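Before I ask anything, let me first share the structure, which is written out below as structure tokens.
Omission of a single protein chain aside, the complex is shown with its protein chains in their original locations.
Up next, subunit A:
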Amino acid sequence: MQVPATFEYERADSVPHALELLEHYGPEARVVAGGHSLIPMMKLRLAQPEALIDINGLADELGGIAVEGDELAIGAMVRHTELLESATATDLFPIFRDAERVIADPIVRNRGTVGGSLCQGDPSEDLSAVFAALRATAVIQGPGGTRTVPVREFHQGPYETAVEPNELLIQLRVPVAPGTGSAYEKVERRVGDWPVAAAGAVLRIEGGTIVQAGIGLTAVGAAHFCAPEAEAYLDGRVPDAEAFAQAGRIAAEHCEPHADQRGPADYKRHLAAELTRRALARAAGRI
């Protein structure tokens, strides 16, 4: 029987209240949203927070998916199921549908949240690669107000993010531009598992050439979940099979996969190249 160590439990009834509680309990407190990463870690005693601040009561305040100007705003408390079923989000960016369909299983997706997934900072997490490919911005609220951080600077290492102990991730903002296609490709050992490797691609094409490419990679040791060298290679090129294959090779060269129970490093590097190529081709086909 797996039981977490003891902790204080508090329920936040507003964002300012959550921030007050974080201030009160200090850096040994953790925010819990869906809890599907944190609670298992607590059961294994890999995490032993002194206090849990439950923000499930803020599902409305920190919820919602809406286009605001030229950005898509996604609340941190949006649950995976909601993102998967949001026509607003998945029509604009099919990459969300591709990725969400292969994140855990439907019951876990009922509970897990978008913000929680990013804040967990797991190096194999899917949405981190998706938002990196989309060049999204994270909105973080603290005692002094809100600040924004590009998702590509959000992850500072395994399980480390830009969110300070007295701050809360409240929203993700994704730039919306015409002529954009997106896709996500993942290899998993069994349905609902963490990826062996996965790649996301976002392409904006104007007049037959690529004007901006976004490539997100997860589980392969890509710094900040992205592949800037491969993106730079694609800029200004004609979107064809050869360019996508070369971008895949460049992305694979610059990542640092580690061997583990999901596979050896060279296999993961091979997947990084191949999945990047496939995601780019699929993204281009969706414009």
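In this section, a contact is a pair of C-beta atoms (placed from the backbone, for glycine too) under 8 Å apart; a residue touches a chain by one contact, two chains touch by 3 or more; residues count from 1.
In the analysis below, contacts and distances are computed from a predicted model.
Hidden chain, UniProt protein name from the list "EF-P lysine aminoacylase GenX", "Sarcosine oxidase subunit beta", "Monovalent cation/H+ antiporter subunit D" or "Carbon-monoxide dehydrogenase small subunit": "Carbon-monoxide dehydrogenase small subunit". For the chain left out of this panel, the touching residue among A:V15, A:I39, A:V149 or A:I287 is A:I39. Screening A:G26, A:P106 or A:G236 against the full complex identifies A:P106 as the residue touching the chain left out. Residues 1-9, 11, 35-36, 39-40, 42-43, 52, 54, 56, 104-108, 110-111, 191-192 are the ones on subunit A that touch the missing chain.
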